[in-house]
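Below: one structure, written as C-alpha cells.
Of the protein chains in this complex, all but one are displayed in their positions.
So, chain A:
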Amino acid sequence: MNKITREKGQFKVVGTRVKRPDGIDKVTGRAQYGADLVVPGMLTGAILRSPHAHATINSIDTSEALALPGVKAVVTRADFAALDDDEMIDIADNCLARDKVLYHGHAVAGVAAKDAQTARKALKLIKVDYTPLPHVTDVDAAMKPGAPVVQSGRQEENVQPEHSENVTGYCEFGHGDVEAGFAKADHIIERDFKTAAAHQGYIEPHACLASMTNDGKADLWCCTQGQFNVRSLCSAILDMEASQLRVTASEIGGGFGGKTTVFIEPVALALSRKSGRPVKIVMTRDEVFRATGPTVSSSSTVKIGMTKDGRITAAHAKFRYQGGAFPCATYSFGAQAAFAAYDLEAVKSEGWNALTNRPKEAAYRAPGAPMAIYAVESVVDELTQHFGLDPLEVRLKNAARENTKAAYGPTFDQIGLVATLEAAQKHPHYSAPLGENQGRGVSCGFWFNFGGNTCVTMNLNDDGTVGITEGNPDIGGSRASISMMAAEELGIPYSDVRTIIADTSSLGHNDVTDGSRVTFAVGLATIEAARDAIRKMCGRVAKIWGIDEDAVIWEDGYAKPSGPNAGDFEPMSIKEIAAISSNTGGPIAGHYEVNADGAGVSFGVHLADVEVDPETGYTQVIRYTVFQDAGKAVHPDYVEGQMQGGAVQGIGWALNEEYIYGEDGVLQNAGFLDYRVPVASDLPEIDTVILEIPNPGHPYGVRGVGETSIVPPLAALSNAVSRAAGVRLHELPMSPPKILKAITDRG
C-alpha cells in the first residue's frame, strides 16, 4: 500500500539541517549517561567473572565475602527466578552463570558494597569450585564431530547429522535450478572466506543504577537501546510484574545494536532487592570486551557462475557463523541478505549456527549481513577481474529492481539500488586516476530494515508549542528527526517542538531501537499522532465556528474553512486554539499506536581507494565515497553521519579489528590498545551521496539508514586491497601481517 502523502518539493522542515537538541548538553558534559546518576545511600556493585573458557561450577561459597565489613549483598544465579522460556533462560544464564561457565569472563556472582575497593576485595573472597572442561572458540572446529560440546540439547531438527551438537540451527533460501545455472556459466569461481568477530566498540560502557524498595517497587536507570525490552527481561528474571519496574533510559554513548539486551541490570536489581539499597554497576572496558556481545565470526564458501558478458547464471553460498555460547539467529539474516542486490534466476543460500566458548553475540548494525555480503561481493569482483569487466557495469547488469524476486523470498517494491549504482558510476571518484600500489574497490550493501511496535503521544501546550513523548532512546538523532516530522505535519516551526524519551511507566510499549526502525516507525507514529491532534483541533474550531468538522481543514499551522461554502472565517492558529482549549473541551493531545510494517529496504554502494605499502602490508584508505538510498533524508546531517559512521566501523572491521583468542580460550586483546578501531587520523573524509527513492510504506517516504552503511565496506576494502596488492585476500581483518604474507607468497 502506498502511504506517501508528501512528495519531494513539498517539505518545509524535513530535509533541512536544524540544530540538534542534545548538542549543548553533550558538548558541555551536562548530558547524563548511564554512570552519571548518583543517589543517596547508593552501593557499588561488581561482578565476579569466570577465569576459565569452559568449566562446571561445582559450588560457590560467598560466606567470606559476606563477612567482609562494608559488603551488603552477594547474589548468584540462584537469586534469579525459575524461568521456562529457552530464550529467557539464555539471557539469565548470560547475566549470571547457572551450572557451567561458558566463556572466559562469564559472570558468576555479583557483590554490592559500600565502595568500589570493598566490592573488589569481596570478589576475591568468593570461592568458586570449578572443574575445567575442554573448550572451542573457532567456528569450523566447533562444527566438527567430536568438538567440545558447549551446550547440549540445543540443536534444531533440520540440522544435518554430520555436524557436532554445537550446530544449533540451519536455514536455506533461494530459488531456481542452481546446477543448471552453473552449466550456463562461462566461468565459475568458488572461494572460502573467514571474518573475525568485531565488537560494536561503543564509547560508553554498560552502566546502570537499580533501586528496589521493600514493597517490591523498583526503578532502573540504565544506558540501553530499549527501556521497554529491559523492563520485559528484568521483570521476568526478577519475577516482578512489569508495572512495578520503571525503567528510564539514560543518554547513550553509542549502542550499534550491542545495547539491545541486558547484562548487569538484573544483577543490580537482585543486589538492590537483597541489600535494600540502590546499587550502581559500571562495567570496565575489559568487561565490555570479554562479556558483552561482539558480532559473530564467520566461515563461508561462495560459488558464483558468470557469462563472459557479466551476467550471473547461478550462485550458491554456505555461511557458518558462531555467536558464542548461546544459540542465535544471525546466520539466517546473513543467508537472507547475501544476494539481495542481485536479480538471479538460480540461487541457493545456506546458513548454520554453531556454539563456541565465546561471549553471547549481540546485534551489531545489520547483524549477519556484512560478512555474508563480503564473501559474495568478493567473488563477484574476482569474476569481473577474470573477464576484464567494469565492476559497476556488472552490478548494474545483475541489479535487483522493482518486482525482482529476492533470493530470500519477497518481491521488491520500489528500491534504490540501480539509482545508487548509477550515482556511483557518474561520480568523479569512480573515474579518478589511481597511482602506484593503489586500488579501487566496489561493493553493494543491503539491509532489510524494520518497523515494529510503536507508540507516540503528542501534547499541545498552553502556548501552542508541542511536546512529543516517544519511547526509544535517541541513538542517531531521532529526537531531532521526530520533532522535524511533527513540525512538518503541524505546519509549525521546528523550534516549537520538543521531543522527550519517556520511561516505561509513561508510555505504551515500544520495541527496542533496532532494525533502523525509529526514524521510520516512530516518525510514522508521530505524523499520525499529529494528524490525530489536528483532527481534534479542527473539531474544536468547527464548534466555535458552528460548522461541520469536515468543513475545517488544516494548513500551515492554521485551521481554515475548507472553501467558500464552509463560510467566511478568519483562520485560527495553533497558538490561538491552544490558548482557548480549556473553553472548548480541555487539553488537546494526539496519540498513535501501531505495529508498523512497510519499512522499506535500503541499498548502498561504496567506493574505496586504498594504497598498500608493498614492503610492510600497511593499508591507507585514501578516498572513500558512500552512496545510499535514504528514502527521504529527514535531517541530512544525521543521515550523512550514519553513512559515515557505518563506513568507518566497516573499515575497522576490514582492516584491523578482531577478537584474538589464545590456545587457552582467553581473549587476548580486551582493550582499545590491541582491539584496533580506526582513529581519526587513519581515515580520509568519508564523502556521502544521499539518494532519495521514496519508501511507499511511510508518509514522507522515509527508509531506515542506520545499518546498510556498515555492510559494503568489508568487500569494498577487500576488493581495493586485492587490486592494489595484486593478490586476492579471503580473510578479515586484512591486518598488515596477512597482507604482507600474501604479497610475499605471491612473489
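FYI, contacts are C-beta pairs under 8 Å (C-beta built on N, C-alpha and C of every residue); 3 or more make two chains touch, one makes a residue touch a chain; residues count from 1.
Assume contacts and distances are computed from a predicted model.
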Chain excluded from display, named as in UniProt, from "Transketolase", "Xanthine dehydrogenase family protein, medium subunit", "Exopolysaccharide biosynthesis protein YbjH" or "Carbohydrate ABC transporter membrane protein 2, CUT1 family": "Xanthine dehydrogenase family protein, medium subunit"
Considering the complete complex, of A:576, A:593 or A:682, the missing chain is touched by A:682
Looking at the whole complex, which of A:176, A:276, A:571 or A:736 touches the chain that is not displayed? A:736
In the full complex, which of A:84, A:436 or A:615 touches the chain missing from this view? A:615
Contact set of chain A toward the excluded chain (per top definition): 120, 286, 615-618, 655-656, 660, 668-669, 672-674, 676, 678-679, 681-682, 735-737, 740-741, 744
